[in-house]
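With one protein chain held back, the other chains of the complex are shown just where they sit.
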Amino acid sequence: MTGLTQTEATTGQTVDDVAVDVRGLTITFTAAGKTITPIDGLDLQVRRGELVCILGPSGQGKSTLLRAVAGLTRPDAGSITTPEGAVTEPGAERGMVFQQDAIPMWLRVQDNVAFGPKLRGVPRAEYQPTVDHLIEEVGLDEWRRAWPRQLSGGMRKRVAIAAVFANEPSILLMDEPFGALDFFTREKLQGLLLQLWAETAKTVLFVTHDVDEALLLADRIVILGKGRVAQDITVPFARPRGDDLRSDPAAIELRQELIGRLGEK
Amino acid sequence: MTILASRLGATTEPETGGPDRRSSRARPGTAWLWPLVGVIGFVLVWALLAALVRSSAVLPGPWEVAKNFAANFNGSPALKYLGLDVTSYVGNLGYTGSIVLSGWLIGAVIGVVTGLASARTQWVRNLVEPVTTVFGVVPILVAAPFALVWFGTSTTGKFLLIVFFSAATVLVVAQSAALALPLRYEEYAATLGGGSSARLRRVVFPATLTTTLTGLRAALGQAWGLEVVAELLGAPAGIGRAIAVRAGTGDIASVIALILALGILALLCDAVLSLIVRQFAQWQTDKEPS
Partner (left out) sequence: MSAPTVTRPVVTASRASRSGTVTRTRPSLKALGAGIVLFAVAWEAIALVFAHTVAHPEYVMPDLWYALRTGLPGLSDYYSGRLGGHPPALGGSQSAWLGILALVDNSLTSLYRVVLGLAGGVVIGVTAGLAMSWSRPLRGAFGGVANLSRMMPLLAMGPLFTLWFGAGSAASIAFIVFSVAPIMLMATTTAVERLDPDQLAWARTLGAGHWRIWTQVVPRSIVPEVAGALSVASVLAWSVLLASELWGIQDGLGWAMGQALGFTQISEVMIIALTFIILTFCTVRLLGAAVRRLSRWAD
């Protein structure tokens, strides 16, 4: 399976198709007196409805890229554009699920899922049906009135997922959301994410260091290197993908290749 | 986090629960048993010492103090003779209590609003930086003489003193708690479409509320003493003034009675406040899903 180069990946796309357009992005940090440039002239285009995994070990700038798309970190150079316009600030059209629990611990589950619409002043009659539906879909119907503190880590992630979907963003940004969970919980949540994604056709940018997770979820896998996109690989397997992916020889070969390319840096 | 804030029980994060260590060993529902024993024991020891000392001019026993309190509760010829404007224990409690509670409440509101804002808006912080830096080191009592000189023995001066003290204390705690809040809660709210004022109201304020309320409790506890000293320096009425005149005549029983009376009032207020705190802290302490 040959990986496409950056230019090859971007030919043939019309402007309407592109949900996230990153051009020449550069972000520098100063940490302990040293200047680090995790993102250096990065270009990336994500099509509408695509699920793109940004894969790689920690510290290579994956989270930085995601936060820039979210509008939480302002770039030093370059631009990020969505159909709503240039990205300068966070906005409700770009929802995010954080790695560490970021849901308000002082709101019960039902208020947590409704948090986004309430923040934006949406009337209750408008958001309540969506909120109720999502609480059920993520399997937390019995826990509506629970405090987050009373929930397990996996359940809190479900709340986060339900909450971000309840806000109906067109772009979903996920920063290693299942990294802190055990294998079985992770599996269930991956399935839940794919289910919700299939229902709502959002554009998803998913950061992970787990190759298997990327193979399960992604339409495309992007590997960063030297501050830019180093590899951009289309994952050809049909959906729904499941356990058979582990035994499929083509998948095994791609897996090996990815691990190899990850190690190249 | 400032030492003051951490002393007042500030936590850096909403608690996610953890192993309960030694405190889990007590049987539920009997937590009040030993403290009660302690208090009863204290009163008994006091009575014993008083009996040993045998002079109510030096150490009056609990019974003596209680009698004094009951006798002077609704009206005190002695206080009238000594020139107070208000001549009953309950009246003086009311005088002191009204100044303390109203001053504290107003100061607390100012403190919370300013403290939270100062953690997010730089110009507000610059404005209150002298207050927060100085306040941790300067005993507020130093301001009491100035209040006396500028406002005389009137209630205005004392009221302003309490407002200032309460605002400064709560400001420090609120600012510290808001600064310590991990970034991700507000970032999350921002990605949901929350603007900066919405984030302040719906994330920073509720997240720091428990800590701030604890600071409020501590501020109130200290405000009582501050008001009494201000009244000691000069006031038309009030528990402090009553203590001053009674101490002047060497009447220890009355002094103790007055101190205990104020202490009981302070205790009641604190109990009410702690109930309120517990309501708001449900999300941190509830064990069973409700």
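Labels for the chains are A and B, by order of writing; each one numbers its residues from 1.
The definition used in the following text is that a contact is a pair of C-beta atoms (placed from the backbone, for glycine too) under 8 Å apart; a residue touches a chain by one contact, two chains touch by 3 or more.
Being a predicted model, the structure only gives us computed values, none of them experimental.
Looking at the complex as a whole, the chain kept out of the display touches A, B. Touch with the chain omitted from the figure is made, among B:A51, B:A70 or B:V138, by B:V138. Screening B:A50, B:L171, B:A190 or B:L209 against the full complex identifies B:A190 as the residue touching the chain left out.
Only one of the listed residues, B:L36, B:L52 or B:L275, touches the absent chain: B:L36.
Against the chain not displayed here, subunit B makes contact via residues 3-4, 6-7, 16-17, 21-23, 25-26, 31, 33-39, 41-42, 58-59, 118-122, 124-127, 129-131, 133, 136-142, 145-146, 148-150, 179, 183, 186-187, 190, 199, 221-222, 224-229, 232-233, 239-240, 243-244, 247, 250, 252, 255-256, 259-260, 262-263, 266-267, 270.
Within the complete assembly, residues 29-32, 36, 38, 58-59, 61, 63-64, 71-74, 89-90, 99-100, 152-153, 176, 179-182, 209 of subunit A touch the chain that is not shown.
The working rule: only the chains that are shown with their structure count from here on.
Chain centres here are Cα means. That of subunit A falls 48 Å from that of subunit B. Within the complex formed with subunit B, the subunit A residues making contact are 70-72, 89-92, 94-96, 98, 100-108, 115-116, 118-120, 143, 145-150, 163-164, 167, 173. Across the complex, subunit A is touched by residues 14-17, 182, 184-185, 187-194, 198, 202-203, 206-207, 209, 282-284, 286-290 of subunit B.
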